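A single protein chain has been omitted from the complex, and every remaining protein chain is retained in its original position.
Chain nomenclature is as follows: A, B and C, assigned in order of appearance, with residue numbering initiated at 1 for each chain independently.
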Amino acid sequence: MSQTLPAAIPASVFEQRADAIAEAARELSAMGWTPATSSNFSMRVDASHAAITISGRHKGKLGRDDIMLIDLDGEPVGTDARPSAETALHTQVYRRWPEMNAVLHTHSRTQSVASRLFAADGVVRLQGWELQKAISGCHTHESTLEIPVFPNTQHMPELVARVAAWLDAGKPLHAYLIDGHGIYTWGRDMAETRRHLEALEFLLGCELDLKKLRAS
Amino acid sequence: MSQTLPAAIPASVFEQRADAIAEAARELSAMGWTPATSSNFSMRVDASHAAITISGRHKGKLGRDDIMLIDLDGEPVGTDARPSAETALHTQVYRRWPEMNAVLHTHSRTQSVASRLFAADGVVRLQGWELQKAISGCHTHESTLEIPVFPNTQHMPELVARVAAWLDAGKPLHAYLIDGHGIYTWGRDMAETRRHLEALEFLLGCELDLKKLRAS
Amino acid sequence: MSQTLPAAIPASVFEQRADAIAEAARELSAMGWTPATSSNFSMRVDASHAAITISGRHKGKLGRDDIMLIDLDGEPVGTDARPSAETALHTQVYRRWPEMNAVLHTHSRTQSVASRLFAADGVVRLQGWELQKAISGCHTHESTLEIPVFPNTQHMPELVARVAAWLDAGKPLHAYLIDGHGIYTWGRDMAETRRHLEALEFLLGCELDLKKLRAS
Partner (left out) sequence: MSQTLPAAIPASVFEQRADAIAEAARELSAMGWTPATSSNFSMRVDASHAAITISGRHKGKLGRDDIMLIDLDGEPVGTDARPSAETALHTQVYRRWPEMNAVLHTHSRTQSVASRLFAADGVVRLQGWELQKAISGCHTHESTLEIPVFPNTQHMPELVARVAAWLDAGKPLHAYLIDGHGIYTWGRDMAETRRHLEALEFLLGCELDLKKLRAS
């Protein structure tokens, strides 16, 4: 599948994004966080474009050719490839925050189980963990980090609206879970976004362990 | 052990199947799903033959020479090697569905434990997980995916009859568990079959985690 | 540390055993079953000698020079090296069963926890698992496999006496646990011994999982 780029986007810029996405995908896949062709990843290319994983590919074997260009309405640009069904959740981040440049969505077992367990509460509250400080803007374990859990749906506009409603209520948002599904997180660059994802996976895992042990 | 092929089967076709089986075996073994020489794998070769793992080999070190040809009655063709004791469960799939071309049987700890836990119910019901969509024909997390659990036996015809009875009752079947034993799943090609297996391992693991946590 | 061999033992024979032990040690260490320099491994060399790991070495980095020769009283032969403190448990196997040629002792988390949990019962009873068939002489999941759990002690003759008492009572023995410590198992060659160890680790892990889930 070939990708034609608009004149304003140098090939080297698109390729840098595509390579960074493919590298992240291979490494997250090796940790088992992208089972069975699930998960999707993107990076901003410029003010009105992003690079995103093509739908249905196995994330453990991703290369530059598995990444496509879209505009911020989620429409393919210069390619016949089909972007992920959940593209609208990526473009929402890029449109809302000009300073955000990468979005990662994974499906680890911990993320999926936590989403089911906390779905009724609608939120996971993380408090008392030193690793909360890995989230940009969080400077002490004494703060409370809220990760909302939205109901799953196959209809993307519904999810986009729930994310928007949370933000419009003025609540901070670093990541969200979707019930029975997985997590979305983002950051100013790929390194920050991966640090967020790694910290959230760790903290959700700790919460699940502690819940099992405290019941003992 | 040498393999002689019938004139109608080109060496390149048998070798392609053997290599694909050996590669899958090595990768599934590395995940710990084939403990202690257990598990077996096959691919259809043509309308009346399949390639299958020879009994008793360590799955982490499988090569082309560890794969043999059988007919769809499970009899060795052109070799003195002995196929897996569970060959009849593979040939049943190829006889029943002309469009199915690969069968994987593994023994992960999650699969074995889930089979014991749900044996009394005779079925695992998966509902509300986005990853159900990795099973071909399943388009929403709102459906219910039923994986039957059949009693274990060292007498294969009994197991074959239980699978047939489920199908003859008109119920959909994508995979089944055998109590205290492991899982069988299949697909149109090796990639689809591995996607099914990876998704089912993930979903069974999530169900077990959730059961531990909900009791808390 | 140099190893001088008796005239009756060809260097190639000792080296084959030493290499097989070192390879097993590195692979078992990579699975996390030999934490913090624990665990020890041996192979029979002839009717009155065995090769065994030198005490205190990190099992993940073992080479041929980390293996020494002993007689079946556990005394070093042709070397100043010190064998493992638990050497008497290895030589007991070689003296009792002329057909046994390898002994593996590991300390996985599953083995240690199972030993504590079942210490009061003095035995783990495995029943209903297909993988019991990986133990030589076991042909059906319907049999019961008994793995005794002996109290831990720093005084080896006490442990040797407990193993002897079990055997003198005419009970079958394929492996045993020591409370808070780890597992011992053996076989006719290294491949059979590793198959036994891998199967027992798997089965003990399944029993622990099932116990957690059935309490739910």
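Everything below uses one rule, namely that contacts are C-beta pairs under 8 Å (C-beta built on N, C-alpha and C of every residue); 3 or more make two chains touch, one makes a residue touch a chain.
Here the structure is a predicted model, which is why all the values come from computation and not from measurement.
S.K.: Thinking of the complex as a whole, which visible chains are touched by the chain that is not shown?
M.R.: Result: the unshown chain touches A, C.
S.K.: Looking at A:46, A:75, A:121 or A:209, which residue reaches the missing chain?
M.R.: That would be A:209, which touches the missing chain.
S.K.: In the full complex, which residues of chain A touch the absent chain?
M.R.: 128-131, 134, 139-141, 191, 195-196, 198-199, 201-202, 205-206, 209-210, 212-216
S.K.: Which chain C residues would touch the chain omitted from the figure, given the whole complex?
M.R.: Touching the missing chain: residues 35-38, 58, 107, 109, 112-113, 116-117, 152, 154, 178-182, 208, 211-212, 214-215.
Criterion: only the chains that are shown with their structure count from here on.
S.K.: To bring chain B onto chain C by a C-alpha fit, how many degrees must it turn, rounded to the nearest 5?
M.R.: Superposing the C-alpha atoms of chain B on chain C needs a rotation of 90 degrees.
S.K.: If you average the Cα atoms of chain A and of chain B to get two centres, how far apart are those centres in Å?
M.R.: 33
S.K.: Could you pull out the residues of chain B that touch at least 2 other chains?
M.R.: 212, 214-215, in rising order.
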